[in-house]
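Everything below concerns the one structure shown next.
A single protein chain has been removed from this complex, and every other one stays in its place.
Chains: A and B, in written order; residue numbering restarts at 1 for each.
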Amino acid sequence: MSRLIKEYKTINAQDDILLFPETADNLNNWTAMITGPPNTPYEGHDFKLYISIPDAYPNSPPMVKFHREAMPHVNVNYETGEICLDILKGEWSPVYNLLYTVQSIERLLSEPNADSPLNLELGILMREGDKTAYDSLVRYYLQRQK
Amino acid sequence: MAPSGRRTSTSRLIGYGAALTIAIGTTAWLLWNSSKDEDKDMRATNTSQLYKSKCIIVTNSASDSPNIKWAKILADPNVVLIIPPKVEFPQSAYENHVVDSKDIYKIIHCNTMAGVWACVKSLKKDELVLNSNDLGENVPVDIVRYVKHISNVEDMTSVLDEVE
């Protein structure tokens, strides 16, 4: 628990980070806002992340999800918002923290990984190297939600 | 033997009950019947637009056709255009601002045919409109799992008119 309190204090001290517990008295559920990186189809969009902390944290990774049907990304299940990222699974190390996790997910937006697709169609587009189609399809999904 | 007063009240109760049941039954039947009629009406008007959302693979013949009002088609929130490789979507549509800029996102350009089919599968629209002759490629067999209906037509004008 003291680990989470410390993380909370550190995060609170920085003011450019949009990562906060859902309620101040419960550090087990957090939300984060990430902005679409420039020069990606996600530019100009904000995305909400839902983070829930397992009891075994920091020995187990936090569980992080996008809102359902909000993130068209090759490593995100569009229907559920589930994310496939190595550090959220086997590659997690207790030295990582929530901030690092959120930053990694932000990085995932500009560096999609075609080898572990949760969105099969986008995975095919990436493998085919059809970046035009990938970007326009992503834009279509993002725009449609507005 | 039960007292006669009791018996009359019991039979009266049964009478009320029966009347009530009949009333409820009739109402239910009427309601059900009317809803059925409504269903029929809906179906009659909708036959032409049974498939609400459309994914259109634009090919050169359609792109060049002066009869197809792309701007109008794109105004429909449930329509997506897929532009396969080597197909020029009428530049005029962009230049003259015929297509509303807020609808441009519904035009998906692809550089590969694999990309085209992946987009179709991803979008999962009710109807897929295309001209496979013009496209020079057959529709992959598994596409049927992703769309309810495939309109493979020589002249797209006939199908696309219905969108309007």
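Side notes on the structure shown:
Following the convention adopted for this analysis, contacts are C-beta pairs under 8 Å (C-beta built on N, C-alpha and C of every residue); 3 or more make two chains touch, one makes a residue touch a chain.
The rule is simple: contacts and distances are computed from a predicted model.
Protein name for the hidden chain, per its UniProt entry and selected from "RBR-type E3 ubiquitin transferase", "Translocon at the outer envelope membrane of chloroplast", "Very-long-chain (3R)-3-hydroxyacyl-CoA dehydratase" or "Ribosome biogenesis protein BRX1 homolog": "RBR-type E3 ubiquitin transferase".
Partner chains of the missing chain, restricted to those shown and counted over the full complex, are A. The residue touching the chain not shown here, chosen from A:Lys6, A:Arg68, A:Arg107 or A:Lys131, is A:Lys6.
Contact with the omitted chain, checked across A:Asn59, A:Thr80, A:Ser116 or A:Gln145, is made by A:Asn59.
Remark: the residues of chain A touching the chain excluded from display are 2-3, 5-6, 56, 58-60, 90, 93-95.
FYI, only the chains that are shown with their structure count from here on.
Against chain A, the residues of chain B that register as touching in their complex are 80, 105-112, 114-116, 118-119, 121-123. Against chain B, the residues of chain A that register as touching in their complex are 119-122, 124-125, 128-134, 136-137, 139-140, 143-144.
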